[in-house]
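In this view, the complex is presented without one of its protein chains, the others remaining in place.
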Amino acid sequence: MNPVVVKRLVAQALEEDIGSGDITGMAFGGVPAIGRFVAEGNIIVAGLAVAREVFRQVDPEVEVELETADGAAATHGDVLLACSGSGAALLAAERVALNFVQRMSGIATLTRHYVEAVAGTGARVADTRKTTPGLRMLEKHAVRMGGGHNHRMGLADGVLIKENHIALAGSLAKAVAHARRHAGHGYRIEVETTSLDEVRQALAHGADIIMLDNFEPLAMREAVALIGGRAMVEASGGITLNTIRAVAETGVNVISIGRLTHSAPAAEISMDIFPA
Amino acid sequence: MNPVVVKRLVAQALEEDIGSGDITGMAFGGVPAIGRFVAEGNIIVAGLAVAREVFRQVDPEVEVELETADGAAATHGDVLLACSGSGAALLAAERVALNFVQRMSGIATLTRHYVEAVAGTGARVADTRKTTPGLRMLEKHAVRMGGGHNHRMGLADGVLIKENHIALAGSLAKAVAHARRHAGHGYRIEVETTSLDEVRQALAHGADIIMLDNFEPLAMREAVALIGGRAMVEASGGITLNTIRAVAETGVNVISIGRLTHSAPAAEISMDIFPA
Amino acid sequence: MNPVVVKRLVAQALEEDIGSGDITGMAFGGVPAIGRFVAEGNIIVAGLAVAREVFRQVDPEVEVELETADGAAATHGDVLLACSGSGAALLAAERVALNFVQRMSGIATLTRHYVEAVAGTGARVADTRKTTPGLRMLEKHAVRMGGGHNHRMGLADGVLIKENHIALAGSLAKAVAHARRHAGHGYRIEVETTSLDEVRQALAHGADIIMLDNFEPLAMREAVALIGGRAMVEASGGITLNTIRAVAETGVNVISIGRLTHSAPAAEISMDIFPA
Amino acid sequence: MNPVVVKRLVAQALEEDIGSGDITGMAFGGVPAIGRFVAEGNIIVAGLAVAREVFRQVDPEVEVELETADGAAATHGDVLLACSGSGAALLAAERVALNFVQRMSGIATLTRHYVEAVAGTGARVADTRKTTPGLRMLEKHAVRMGGGHNHRMGLADGVLIKENHIALAGSLAKAVAHARRHAGHGYRIEVETTSLDEVRQALAHGADIIMLDNFEPLAMREAVALIGGRAMVEASGGITLNTIRAVAETGVNVISIGRLTHSAPAAEISMDIFPA
Amino acid sequence: MNPVVVKRLVAQALEEDIGSGDITGMAFGGVPAIGRFVAEGNIIVAGLAVAREVFRQVDPEVEVELETADGAAATHGDVLLACSGSGAALLAAERVALNFVQRMSGIATLTRHYVEAVAGTGARVADTRKTTPGLRMLEKHAVRMGGGHNHRMGLADGVLIKENHIALAGSLAKAVAHARRHAGHGYRIEVETTSLDEVRQALAHGADIIMLDNFEPLAMREAVALIGGRAMVEASGGITLNTIRAVAETGVNVISIGRLTHSAPAAEISMDIFPA
Partner (left out) sequence: MNPVVVKRLVAQALEEDIGSGDITGMAFGGVPAIGRFVAEGNIIVAGLAVAREVFRQVDPEVEVELETADGAAATHGDVLLACSGSGAALLAAERVALNFVQRMSGIATLTRHYVEAVAGTGARVADTRKTTPGLRMLEKHAVRMGGGHNHRMGLADGVLIKENHIALAGSLAKAVAHARRHAGHGYRIEVETTSLDEVRQALAHGADIIMLDNFEPLAMREAVALIGGRAMVEASGGITLNTIRAVAETGVNVISIGRLTHSAPAAEISMDIFPA
């Protein structure tokens, strides 16, 4: 992750939560205290470095020790992070630090379930641009920590020609030709398709990646055969933990899943604080 | 919502997603297009004004019409927002606008389920500080649109004395006395309790609001009776859609629920774009 | 105070004052120097931590020692802060550091005069939202250091129904009912009144705090009696050092004073710098 | 004033005051309203364009009419600005708009008193760098509106060699020579002096402007004679409305006064809001 | 280009140049004026939309007409942009608007020369990350307007394994394998090589793009033959207008050139302003 972005996001979160000062906690400034992040369930950890930055911005005197690493599994009772410093600082930092780590670990944990579901098939689990506005870098890091892969970061660094683009361009052929002419040579051209016929067109016009959007398993298998390795194949659209194995077994290379980031529940983690 | 904050959040989200420019969509700039947000399920809408701001920042020439209002219910196929403008602008704005509205509507929808579950009991459903870092204002607005109420916005505007505070202060009595002396006169003093004994102490020291943290229903009912209207009562901790009715029927005034904001799945909304 | 906000305010002030560089002072970079903040009169000190942040941002090598604490009294000649480092750094930081501390100490000093004037009456002296745009957190901190109390931080964290609101709502009853229904349960509802009749109405509709705006002492005393402890009473409007004692003796709980922040003269403090 | 800076300062002030939203005023959004800024005493007006920007940022639909201009005099009852729009917008903008205009008009009003006190003497009244951190541009504009002149904006755009600089440079001669060699050719070199002897030295080394710091009137007159037009003369240090005329009559060219900006009381201005 | 980024860059440039206000130009506020950007030589135009944003931020009342389009050629005397509004606004905006357009047009013009030099060869001219800190988006847009292509925008959106990476990874094989495993599937893997031997290795390990760094023309031709279309070929390192044709004729696909952005001289464009 970019440390400059982490600093900015943490500063904004602390402005938001602490505002003009913690009116409950300011009473306990002088009391030295110890704090611990503890897992309350089975989770994949992500975001510990962000939590450390939260404590440092609240008070550079707080000592933080990471007890595990991003990407590691933890179970009920495991200590993830330990810190010590003034009670006022720990109390002021607690909620923001937890909010970051719970969200990121929630995404890593959900991603891991999807990744495990396709184990051995050779298919990658990938995220999408359906991330929380402003937090994409953190959420894409969490996906990697869960064992997933990242799709493009935004509209500037990847070409994905969708139904909407084709409608406006007039034809798939024109849309691909235009992208090929203008996109940087480091990016592959991806085309979204909704039928075998469109798959054939995408192939004919030289798409580097073909996305199969909401294909039935049978059609998906047929599409993979049709493409025959001449383009990478990405499955997308409404894939769940129940259906992902079947999708992966059709032979697609990548399965992208919006809910990894837009609907992952927060991981259960709490913070204990007590006098030092 | 504060319009200045909406502007800032939208600008940040667009810097993040569009980056240095939409390399796929820039081809279709000249084609006039029409777009619509369509509900894909039963939802409570929230965030339409944020979506409008997204379109405006991408291109002030885009016309946006809100077809419903925040707080309204929508079902599969309902049009929430219609817009028209250059195809390039609609394509560039689409994902960010959806990301805001799907998240906010997801929170409003989940909140509404909790609110309906306590209908008639007189209990309020309230949010917490367990919000997405940076987006608290939007998420608390969504809770209100779902029929819920807002707890304090942050550490600066409310006194909530928790276990951790009492541990550092030495005693509940000291913690309350300190808060009473220093907090602004417009804020009520709230004390978190974990047993009937603590409820008695909180009451004795004049807490204005007593939070019952993870109480069993029976103990909760007993606590409500004990308090007898001398303080407001808030239930908190692990309350779900299955248990909230029982909690509300104990007579508590407020039920606060972290998952309204930290674990609400995105609402199902899609955007259609086609040539004008 | 929120350290993240202090950092931001100091950075902005240094961008403003130092601009692209101190063209007078850059000549003396190599000379080690010592500096001291000295009180030039009787003052209450506030803002020393802000001054320290100023020196640190100009040059992390500067050593800063606080010789007293925010909230302490100082008299002519007292040293408040001592620092040592490169001459160029001390010269570049001097004016900004002084501007913060002189303003904050000016507010703390004026507040203390008001607080002393009501000693023994049980009335609190409180500030208002009439603060310098952008510096509210610092100014409210200064009020606390002077012994005063803070009113709400802004429009989001307190309900104060004024004449203007009632005019727009149609009636005091409607305005209070609406606020009661929508405001968070942690906030008390305050109503501004301008006559005994309005006091009666506010009381009847359950205001938690009743503000007596520009009441004559006699009417104020009558209002306090009328309210009889059923609501907190706040006096406001044109109260000066000459009149505050009489106001406090009417039995009001809180006296709010705009000039604490909008018209406090700067405290007299100077900085000496000499070669180390 | 730089409109980009005005926009930034207004946005920051509105983030600070409105926070996540006006919980009192949001109830009255639908009611059209009219508002007016009214002078409550004899003032010189400054900051109306800033107030207009406040209303526009809260709601671009609000119509604002300036009824007078910055720099004009107003007396009790004069309307300075009229606006119309949604009641919620006027209520949300009121305090921030007033805070800017009251502070700026307070500075303009105090400046005008000093300027009138030296009428006919040929001396200019000038401000200093003793301004509110972050608001220097606004405060220097207010000084101009009061009829005063601006000293340099910051450390980057003017050379002022003070006692502290000379102490670190080793001698006045060295300090001036260095500045002459390095400063841009568009800036005059100013030297602060505290005795006639230092005046002689400053003159000998070619200072363009000589500041007489805390000189007695007699010594000041002597210094002016000594300088004899070979350098501009600026008086500074503890000059009040009572003493400024005598200072001006010594023949100095400029009189700089910190209290114009650091200790000006807010101008008395109120806002009326009523249903349209 | 991303309009949100354009807005931010323009605001920063105007804060920098106008500072607290244009002390020369503020005298002429009332005089209506007309302005024109005029080419002083043969140039390729880029940045007109940025200039328009400059005028709008200084004063939304200024009318701006673009007389040509980004990417067009212009010769001495051609009018590029016309505007009308208050004289003070045009004078305040002039320099910043010109600074943007001169730099961007300078880059577009230099790029066009390189592009024309390879006409007919099938080789693309591409930029690098050697851009002005903070202005990369504008400079990469200018390259496109000159007919060039963009390499990756930054470190997050492309894999380019250089000598330094291989040194740290231990071997080219390890470096490529790692990148293949971790990079998003939409990015091609590029490897920098400095000898035919390294070209063979890169090919063997499946590089998608092979960069030939500072190859002699003969070796370059040999490398192209060796690669035989199995990977894209990019030439890089010290290529000038004199040598680029020979490079292109070796059959490489892409030629990347740092000086397009790091050493392009400003295009000659001036602004005339006269009373309306």
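Which chain is which? They are A, B, C, D and E, in the order written, and residues in each are numbered from 1.
Please note the rule applied: contacts are C-beta pairs under 8 Å (C-beta built on N, C-alpha and C of every residue); 3 or more make two chains touch, one makes a residue touch a chain.
These numbers come from a predicted model, not from an experiment.
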Shown chains that the omitted chain touches within the full complex: A, C, D, E
Option from D:188, D:221 or D:245 whose C-beta touches the chain left out: D:188
Of C:59, C:163, C:213 or C:249, the residue in touch with the unshown chain: C:59
Chain not shown: contacting residue from E:3, E:87, E:147 or E:251: E:87
Contacting the left-out chain in the complete assembly, out of E:19, E:85 or E:147: E:19
Given A:137, A:177 or A:196, the one touching the chain that is not displayed: A:137
Hidden partner interface residues of chain C, rising order: 11, 14-15, 18-21, 57-59
Residues in chain E touching the chain absent from view: 9-10, 12-13, 16-28, 31, 33, 87, 90-92, 94-96, 98-100, 102-103, 106, 129-136, 153-161, 164-165, 167-169, 175, 178-179, 182-184, 187, 258-259, 262-263, 265-266, 272-275
On chain A, residues whose C-beta touches the chain left out of the figure: 1-5, 7-8, 136-137, 140-141, 153
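The working rule: only the chains that are shown with their structure count from here on.
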Contacts common to chain B and chain C (chain labels): A, D
Contact-richer chain pair (by C-beta pairs counted) among A-E and D-E: A-E
Rounded Å distance, chain B centre to chain D centre (Cα mean): 44
Multi-partner residues of chain A (at least 2 other chains): 18-21, 153, 156-160, 182, 184, 187
